[in-house]
Every structure is written in structure tokens, then in C-alpha cells.
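== subunit A ==
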Amino acid sequence: MKNQIEENGNKTISSIDREIVLETNKLTKRFGGLVAVNQIDLKVSKGKISSIIGPNGAGKTTVFNVITGIYQPDDGQYFFKGEKISNLKPHQILSKGIARTFQNIRLFKGMTCLENVMSGQHARSKSGIWPSIFRLPSQTLEEKKIQEIAERRLKQVGLSDHKYELAKNIAYGSQRMLEIARALASNPDLLILDEPSSGLNDKESEDLVNFLNELIKEDLTILLIEHDMNVVMGISDWVTVMDEGKKIAEGKPEEVYSNPIVIEAYLGKEEEEEN
Partner candidate 1 sequence: QKDPVVIGLQGPLTGSAAVEGEMAKQCVETAALMVNEKGGILDGRMIEIELVDDAAQPKSGALAAMKLVSMKEVVAAIATYGSSVTQPASDIYEKFNKVNIAYGATVTELSERGLDYFFRTCGRTDTQGMFFAEEVVPYFEAERVAIMHDNTSFALGLAEEAKKFLLEAGTAELVYFDAITPGESDYTVPLTKLRETNPDLFYFTGYFSEAALIIRQAREIGIDAVFVGGDAAINEDFIRIAGLEYASGCYMTQEALIEYFTNPEAMEFKEKYQEAYGSLPSSPWSVYAGDALMVLAEAIDKTGSTDSDVIADYLKNEMEEFPSITGSIGFDEKGDRVGTGINLYVVNDDGSYSIVER
Partner candidate 2 sequence: METLLKISDLHIYYGSIQALKGISLDVKKSEIVSVLGANGAGKSTLLRAISGLVPVHKGEILFREKTLKRRESYKIVIDGISHVPEGRHVFATLSVEENLNLGAFNRRGNQKLVSERKERAYDLFPILKQRKDQLAGTLSGGEQQMLAIGRGLMSDPELLLLDEPSLGLAPLLVKQIFKIIKEINERGIAILLVEQNARKALAISNRAYVLETGNVTISGSSSKLKDDKKVQEAYLGGTALKKQKNHFLLKSNI
């Protein structure tokens, strides 16, 4: 069994040779006695959509949380564009160019949609306390730019009409999109999405897939966690499968989809109820 995993892993890794933006090296995270992430090696290629799938509790979100600095790893390093970013704080990671969304939507609920997206640009702006207090021209100008970009991002996710509404008052699906807009506002090189289609119905998921397919045409890389195979298979260039903190397989979607290990651990046998 163990051999089989390694064999499989080796075979698949060899089949990519593109520029790597994000790389983790034996990443490990423990919670008490539980090894949530166990020596994970991950490579994310530039300009592509990569997915992580795996059963609940496999440690996918934890990988994201470590990469984005929310948890500190117990072991291993990770590199972004060749630079070591281990142990940086979340806001530093964002400045490096990694933006993310959360599995359970985390918006600034009491603020307007526009303000939410403007906040996403915090790291890309720099007016300090005095220019702000005195509203110096430089600050005014910067604010204007921030707002312009924010409005553009809102438009991109189709929320222009809601810009003055409080984030908590818009529909759930819109909230997901708003969170993505906020992440995009920082103009990231790598966008990390944690179950973006969770809570969306099939129709909405499809819209999401189309949106991501458009998005990838910008100079951007996307890494996402998904349970919805329709989404994963529809857009991923590369899929990594985790189980119990370990990587059990990776490869092109169709390879992974037919991998018996993955089927056993994650997909389950397809039943004939759907036709």
C-alpha cells in the first residue's frame, strides 16, 4: 500500500515541468497529538489552477492556514517565487502576493461591500497617519486609486450594484464573490480559495467555474480546495489529494480521478442513482 502511494506520487510529479510559484517542503503541523499536516510537499505552477482535494479533516485547510501565516508550522519550509516565506505573519505573506478566502466566509460584516474591497488593498497603499489626518493631496490621490480599483473588482464579480450595502446584508453567494473580490483587490500573484463553491447550488457553482476560468487569464495563479468534483474536474490543471495529513496522490484531474487510492479514500464508488 505504502509503496503504491510513493510510486504513484513519483510518477505524477515527473509529469510537470513548469515554473513553480509556491513550493512547500516537508510541511508539518501538529495540534496536540494530532498530525494535521504531515510532511507535505506541494508545488504550484504559475498561471495554472491547482486544486487540493481530500476527505474532511485531511488537513487541506490547515495547509492553507500555514502557507498564509495564520498557523506557524512545526516543521518544514515553504517558498514563494523562490523566496523563503516560512514564519512570516499573515499580513507579510499578503504583501508578498498571496491572497486568500476562507472556508467559512470571513467578511467585514459591518462595513460596506466597497469598503471591504478597499480594505483588501491595504498592503498596496501606504498613506500614513499624518497625511491621513491632514488629508494631504498624496493621500487623497491614493484613496481615489484605491476606490477605483475596488470598484473595478466589484464590477468584475458583479456586485457593483451593492457597493454601498453592508456586507452582511447581501446574499450568501454574493458574499463568497465579495470575499474573492477582496482578495483580488490586493492584486495577488497567487489566489488561494478554500471551498469557494461550498454552499452554492449547481447553477451557481457553474458560474463560479466560468468566473475562475476568466480570472486565470489575468497574470495570476490559483490554488483551491474543493469538494465539488464538478468544479475540480472542470477547471483544475493539477490536483493534489490529501488524506490524514499526507499527500496520497497528485496529477492531472483525469489521472487522479481514476486513481484507485483516491477513489477508495475520497471519491467512493460511483453509484448508478444519477442517471
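On the choice of candidates, all candidates are chains of the complex that A comes from, given by their letters.
The working rule: a residue touches a chain if its C-beta (ideal position, glycine included) is under 8 Å from a C-beta of that chain, and two chains touch if they have at least 3 such contacts; residues count from 1.
Computed from a predicted model, the values in this text were never measured in an experiment.
J.: Please find, within this complex, the candidate from 1 or 2 that touches subunit A.
T.: Only one candidate touches subunit A in this complex, namely 2.
J.: Taking the touch rule as given, give the residues of subunit A at its contact with candidate 2 in the complex, in rising order.
T.: 31-32, 34, 53-58, 103-104, 171-173, 195, 198-206, 209, 227, 229-231, 233-234, 253-254, 257-259, 263, 265-271, 273-274
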